[in-house]
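Heads up, one of the protein chains got dropped from this complex, but the rest are sitting where they should.
The first chain written gets the first letter, and so on, giving A, B and C; residue counts start at 1 in each chain.
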Amino acid sequence: MKNTAVLLIHCADQKGIINAVTDFLYKNDGNIIDLDQHVDQESNRFFMRVEWDLSDFKIPKPKIYEFFDTLVGERFEMQWDLNFTEHKPRMAIFVSKMSHCLYDILQRYQSKEWEVEIPLIISNHPNLAYIAERFEIPYHVFSINKENKAEQERLEIELLRKHQIDFVVLARYMQIISPDFIKEFPNKIINIHHSFLPAFPGAKPYHQAYQRGVKIIGATSHYVTDELDAGPIIAQDIARITHNDTIKDLVRKGRDLEKTVLSQAIWNQLHYNILAYNNRTIVF
Amino acid sequence: MKNTAVLLIHCADQKGIINAVTDFLYKNDGNIIDLDQHVDQESNRFFMRVEWDLSDFKIPKPKIYEFFDTLVGERFEMQWDLNFTEHKPRMAIFVSKMSHCLYDILQRYQSKEWEVEIPLIISNHPNLAYIAERFEIPYHVFSINKENKAEQERLEIELLRKHQIDFVVLARYMQIISPDFIKEFPNKIINIHHSFLPAFPGAKPYHQAYQRGVKIIGATSHYVTDELDAGPIIAQDIARITHNDTIKDLVRKGRDLEKTVLSQAIWNQLHYNILAYNNRTIVF
Amino acid sequence: MKNTAVLLIHCADQKGIINAVTDFLYKNDGNIIDLDQHVDQESNRFFMRVEWDLSDFKIPKPKIYEFFDTLVGERFEMQWDLNFTEHKPRMAIFVSKMSHCLYDILQRYQSKEWEVEIPLIISNHPNLAYIAERFEIPYHVFSINKENKAEQERLEIELLRKHQIDFVVLARYMQIISPDFIKEFPNKIINIHHSFLPAFPGAKPYHQAYQRGVKIIGATSHYVTDELDAGPIIAQDIARITHNDTIKDLVRKGRDLEKTVLSQAIWNQLHYNILAYNNRTIVF
Partner (left out) sequence: MKNTAVLLIHCADQKGIINAVTDFLYKNDGNIIDLDQHVDQESNRFFMRVEWDLSDFKIPKPKIYEFFDTLVGERFEMQWDLNFTEHKPRMAIFVSKMSHCLYDILQRYQSKEWEVEIPLIISNHPNLAYIAERFEIPYHVFSINKENKAEQERLEIELLRKHQIDFVVLARYMQIISPDFIKEFPNKIINIHHSFLPAFPGAKPYHQAYQRGVKIIGATSHYVTDELDAGPIIAQDIARITHNDTIKDLVRKGRDLEKTVLSQAIWNQLHYNILAYNNRTIVF
């Protein structure tokens, strides 16, 4: 088990940022495991991810936040986030009726591909409860309609808070999340959409793809924002198709993309590799 | 040099089509080199491409059209097209200022990768005349503005007719072709668009792609129709990008896609592999 | 549920084959659903797959074999195989300790992505019995060592015969199958190897890939033959890697390839799309 800290930073680009951060770490005996930075020339914004070993680090964990803020963060007017790998991220899964992403996630979870806790699964349908049962994860059904949506989402948020959920994964959850819900988890709700966005947003993208006669289909994982299927893109992948592929074939081939692309996003979320800014992501 | 004939057929799906066609060929000593068929379940439409050796074929070339129509075509109410590989297709290239697709095409032409004649290059700018000169291909400049567009296109059509051009390739030609021009070459004008359509049609797709923060860029070759960037798609390909790629990088990486995807379309056009129907293509 | 027949044919290339086959079908009121053919120029061999609707077919199912052989097969000295889609193929899965391919297969099975029966799972280890139990599929352990290998394989073959198994899938089964076993299931045992063969056959391909410093890893599904990892290739796929990927990352990324590539092979096997000849496959 790793005992490291991960800093995700962004601020206006300026001289000396990397030096200041590495100075802070070096002088306190923090051994850098990984450092990556990026400057967006368009917005003149600096982005950085640095991970260091805490074994010999002189500043005690609870004090790192304060020290870094005072010595580095404020000086460069940084926006930053600090995480410790000793904490196992807590992830909630939302599903509807399709099982492929759910099974794929739970297999990775059970085989320890990921360091993650999955305290609960939430659904608007009871259909997949049997799978949750097999993996011994509590399965909560919140059936949603126009009338009860606000109230049901309130209860969901409460449940997520109670379980100290760090982020939410919509594993082919066929319900639009309302802005009030999203506000509670900014850049913490990951969706998988079954097209290479921005092509074919909204309903039935495989049907749209078939009608348009594309030769390539795709899948896109992204953070959920108020605008449907328009949030910051985390990962995308594609598959080649031909005129021989029916809509049913597209759906079938697309499922494999959905599984892989959603898992890539979760992997990066679990490793604090993602910074979202201006509706784009930096994936270190 | 091959001496074969290629039939491209489509009609309402019904029993006995393949049998009738192969009967026609077999009884006249036509040896089938390649046969491929496709049924579109949505539209209940049958599509077929068959190529056969003419060496021992009993029906003389000038009579094949009439015989096939009488014996097979009319019976199944087919729409069909007949081509002979002894005829070298005659292709015109339209360019503006960018040289990458043009060089790529001319290198293939010169090294005999393709069996094709290129009797002329047309451009709205004089910039690439020196390349045409190197390959000893006549280069005609038709500068276009709002006022002279109709007249200039009329002259272009005349020139294309005079050279018995079979099809036109827009190799990053930065001018919209008007409907009157398109009508003269239905499904005979191939364009390369620098995005994975239907994402990012129109101007500056790489800038659009950058702004949207996609993780994949693409290129699309398609037949030109009246609606901009909305014609039947022939080929598509993609390249993966990251946050490190600037717009300039997208443009650079995209050029490689454009070359390859345009060449795939030309290759299939030259081999009579493409059937367009209902704004989609069957690429045999 | 489809009620069709599928013919897979190969023979020396000659005039009239397609015509003879489609004649046989048309004259007996068989409506062709799909027909694809291929001629290998190197070996002058003709290959064909044709599927037709049996609803109005005049020859009763049990007689088709005899009629086709007499009227067509013998005339062209064909090697051919006839299958009916009404029969649900019976597939056995062999596993060892890794669960990713097994879960992936069983999810597809349970969600009816595939028309298949899985009467049993065989393993050389008890580790994955709990998964079989969840899906209510009998799990048989045959522990294998040098001394008991011949005898254990004999018992496995007996069990497979008893369950009328059509084909066997090695879902990361870490035991070499002996020639006597393979002889019982010629081109009926599908393996997944975790490299883009012929690169990195044998043990620890991801370690080999890392040492060689490749920028792309792959997975290959193939029929098992006597020579290790050298049988006819059915499907391959790849993933791009960088210097940042450790061996552990390769193993993790490779698992996604293994799942997809193995499933592609199974899909094609279930639809009688594959013909193996001269250690190569035609995948229609």
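Just so we're on the same page, contacts are C-beta pairs under 8 Å (C-beta built on N, C-alpha and C of every residue); 3 or more make two chains touch, one makes a residue touch a chain.
As the structure is a computational prediction, the values presented were derived from the model and not from experiment.
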Using the contact definition given at the top, list the shown chains touched by the missing chain.
A, B, C
Contact with the hidden chain (one of A:C11, A:V39 or A:V141):
A:V39
Of the residues listed, A:L8, A:L25 or A:I274, which one is in contact with the missing chain?
A:L25
Given B:D13, B:D40 or B:D104, the one touching the chain that is not displayed
B:D104
May I ask which residue of C:I33, C:L82, C:L159 or C:I238 touches the chain that does not appear here?
C:I238
Give me the chain A residues in contact with the hidden chain, please.
15-16, 18-19, 22-23, 25-26, 29, 31-37, 39, 240
To test your reading of the contact rule: which positions on chain C touch the chain that is missing from view?
38, 40-42, 47, 196-200, 210, 212-216, 218, 232-238, 242-244, 246-247, 279-283
Pick out the residues on chain B that sit against the missing chain.
98-100, 103-104, 107-108, 110-111, 113, 134, 252, 255-256, 259-260, 263
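Assume only the chains that are shown with their structure count from here on.
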Most widely separated chain from chain A, with each centre as the mean of CA atoms:
B
Whole-Å distance, C-alpha centre of chain A to that of chain B, is 42
Roughly how far is chain B from chain C, going centre to centre by Cα mean, in whole Å?
37
Junction residues of chain B - those touching two or more other chains
none
